[in-house]
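In this view, the complex is presented without one of its protein chains, the others remaining in place.
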Amino acid sequence: MMTLLPILGEPRHFALWERGLFVGLVAASVYGFWRRFGPILGNILQSKKDPDFRLFPIGKRVWDFAWEVLLQAKVIRERPLAGVAHALVFWAFCAFALVTLNHCAVIFGLGFLDPAGRAGRLYFDFAAVFAIGCAAGIVVLFVRRFLVRPKWLGELSWGSGLVALLIFALMSTYLAAFFVTEPGSAVQALWWAHTLTLLAFLLLIPHTKHLHLVLSPFTVFFSRGEFAHIPPLSGDEDFGLVAGRDLTRLVNLQAYSCVECGRCMEHCPANATGKQLNPKEIILGLRGYLNEFGPRSEELLLGKYNTQEAAFECTTCGACEFQCPVGIEHVPILVGLRRGAVNTGTWENDYGAKLFLALERGSNSLGMSTTERDKFLEKHELPIFDGTQEYCLWLGCIGAYDPRGREIVLALVRVMRHLGASFGVLRKEKCTGDPVRRLGNDLLFQQLAEANLEALAQNRVKKIITICPHCVRTIQEDWKEFGTPPEVEHHSEFLARFASQLPSVQNQEKIVFHDPCYLGRYRNVYDEPRQIAALAGDLVEAPRSRERSFCCGAGGGLAFLGEEKGDRVSQVRAAELVATGAGVVAAACPFCNTMFRDALAARGEGVPELLDIAQLVARGLPEEQ
Amino acid sequence: MSVLLVLEESGGKIKRASWEALVAASKLGPAQDVSAVVIGAQTEALAAEAAAKPVGKVVRVEHPLLALYTADGFSIALHQLIQNQSSTKWVVFPHTYQVRDYAPALACRMGQVLIGDVTGIEDGPIFTRQLLQGRLNGSYRHSGNGPCFVSVQAGAFRPDSNIDALDANPGAGPAPIEVFAPMLEAAQIRTKPSEPFRESAQAVDLGSAQRIVSVGRGIKGAENLPLIEALAGALGAELAASRPICDNGWLPMERQVGSSGQTVAPKLYLAVGISGAIQHLVGMKGSQCIVAINKDPDAPIFEVADYGIVGDLFDVVPALTEAVKAAKQ
Partner (left out) sequence: MKIVVAIKQVPDRDAPVRIAANAKWIEERELQWAMNEPDAYALEEALQLKEKHGGEVIVLSAGPERVGSTIREALAKGADRAIHIVCDDLGSRDALGVARLLAEAIRPENPDLVLTGLQSEDLGLGQTGVILAELLGLPHATLILHVEKTDAGLKVKRELEEGWFQSIEMPLPAVLTMQSGGNKLRYATLMGIKRAKTKELRAVNAAELGAEAAPVVTLEQIAVPKKQKSTQILGGSAKEAAAALVEKLKTEARVL
């Protein structure tokens, strides 16, 4: 049998006082651990239950747990260097489980892994490989945090430094034991060094972000039901996340799991453009709140630790939630905080009030008269949905009232007619309620959802196609709370099914496709729109694309609010798209389209053309259509 | 005298709207049956102005307590006058803010209801007024005894030429003038009005501007703004802009009209070189009258405009400024 390493040195004999001391120290360490962890666990378990949490279907949870926790796939993929280093540390901890148990058993003569035996040697050598990896990994992480100091990691954390040293010490004391040939005081000393390091580490866990060692496997498991899922309100007294008493078990578990890695912050479009919002600080703010006020407090959540201003700068793009390696769900937390402010009327914002009042009285978010929509339908002789057609083409607010949005609709209509699809447009539509849902106005959203569901049922609508990913999401997911919505898909998904029947216009144009947040991260649709765009030219990719696509800035109801602070998110993204050298920016969302139109226009002459994928296809159709 | 025509003054002269009410009153009775009423503390000059018009007589309702308009003062005084002129069948007013403030109360005192903001008078008489913000016309009829109170919408009756023709009083000299002194005590006047004032000129308040000239990307550069400013000046209008103009710093952000700027609903909105994207439309679609000037005949702004000129703004705007100035003379 190959032996890589010498035999691991292990003490043979322990004095009674040593055993006593060991027991005492373990007790002290466990006590110290529990003193901090107990209240945290209490804060979590004593909180409100999550109203619509279902353990089943469990398949996705198990899969995500295996992929993200055991294989560390998300940690590695999104930040490779740090990710691999961390993975090594994590796997070492897993591998060391038996080593550590054995280590503690040894002092009572109960060691079950014989360092000289075949199984024992195999296992200890196996663990040693991981120990080396771990030590290397922890050095990389230490250098990154304390010497390179990327801003995502925030202020220097001495707790992190101490833990890093302890981990290094754990690995060193373990490896050193291989090279102590003679049993004696050296072996004993090493054993104690390892033990003390271990017990110090245990004690420190709940006092630092290394609490995630205990919590995050659970957090990932419990969180991976859906993406950006906004829970229903529970009962008459629930207005969202107003105060501590509204925080649920999952939210609190997530707040305590944050490892402060700053991946959320790194990918946040608001944070990248100088706004106050920092998703990491939102979560840490909740943690600070819980530590100071506890989970049953009446103190406002948007107060000492988090501000209303920050909460309302979020576009709900989901990049934060997508990036988080420990399963924190930022989007429902931000929407929850907004709900707490809006449902109780403490959010005072002129533009927000204007949006809400427009929808209280009228049918669309833009406050336009429905006669404008009627005129549009009439002028272009759009077929009216009467229950006999297969598809209902849902225009949405921008598709019905915005001149450019209408052009997208008309292009899609041309394509659908070319495909011979059976479709109609409803005589009347009410806004799906996406902006008010994301802004947290549950009263208005319920009214809109219920009115729409009733109208759709009355009109016998079974399948919806729409140009707006926000409409798709709201209809399919958010309306579920109030009824059974019809099937709905985005026009890119519909067109992709018939791609073979669509004309190809290869004119060597370089096209860069911008992934809308609500189509990409929210719906996992990345290839279909590319398939369609590719019919019109050669695709190039923006540096941040697919799951990393950088928001256009319109989501979360922000398109309806006033001027942003700092740089405009849309302009930052537009610059990135222009820099690809593409001649055409392909969009698949009317909001993105609106934002980029302004942003590109601000850049002056010589900017790429901005077209929806439907328009790209329609350009290739024969003229008589 | 079956018709009592209540005239309103502004700055010592009778308001034009009052003469339009006279044209309307002619549908209810011949000129010699019309008593024109002037109200105030010193009404000699006003009465002389009225007497030169084709009316049967002029009544000066004069009292020191009527120096400033108050609803109580005017209601009480006119009530007494109407009771005094017992043959009155019709009481006609111009539909002004002032009339809206007291005429309904006056009518109520006499168990009547004002038929307000009338746009047409047909045989019957049937009075036409607008309903549902102009989407419908309603025909009203007065019943029962007692005088019928009617107020007439400004500009509804005859175009200017007929108003001017009123000055040509055929043959007869000025109408006779009477003085009527109502009985008024200070305690009866319960409100104390101040002198009228304007808001401070510094703040840009597009929201209360009656007329707005708004400029978009068609203007091409800040150096061309004086052209637009001249038009705004001629119209007595506030200057506004779509977002790109403010983004470029050609005009301050407070002048931005649109979804991320101000929402306005003036009587007149002139969109110059603005294409009409939704972010701008939502900020001005409530305007009473929208005029668009754009060289692109397909510009979406024309969809919401009441009047449009398809042309180069660098030609149209100066021509318009001249035409406006000429019309004001």
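All chains are identified by letter, namely A and B, in their written order; residue positions are counted from 1 within each chain.
Just so it is clear, contacts are C-beta pairs under 8 Å (C-beta built on N, C-alpha and C of every residue); 3 or more make two chains touch, one makes a residue touch a chain.
The structure presented is a predicted model; accordingly, all values stated were derived computationally and were not measured.
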Chains in view touching the one left out: A, B
Looking at the full complex, which residue from A:Pro39, A:Pro217 or A:Gly362 touches the chain that isn't shown here? A:Gly362
Of B:Gly116, B:Pro182 or B:Pro244, which sits in contact with the chain we cannot see? B:Gly116
Over the whole complex, note the residues of chain B touching the chain we left out. 71-72, 75, 96-97, 100-102, 104-105, 107-109, 111-117, 126, 129-144, 146, 154-155, 159-160, 190-199, 207-211, 235, 267-268, 288-289, 291, 302-303, 305-312, 315-316, 318-320, 322-324, 326-327
Which residues does chain A use to touch the chain missing from this display? 233, 236, 239, 342-345, 350, 352-353, 356-357, 360-363, 369-371, 441-444
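Here is the rule we use: only the chains that are shown with their structure count from here on.
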List the centre-to-centre spacing of chain A and chain B in whole Å, with centres computed as mean CA coordinates. 58
Residue ranges of chain A in contact with chain B within the complex: 351, 354, 366-369, 372, 375, 398, 401-405, 559-563, 594, 597-598, 601-602
Over in the complex, which chain B residues touch chain A? Could you list them? 217, 243-244, 247, 253, 259-260, 263, 275-279, 281-282, 285, 300, 303-304
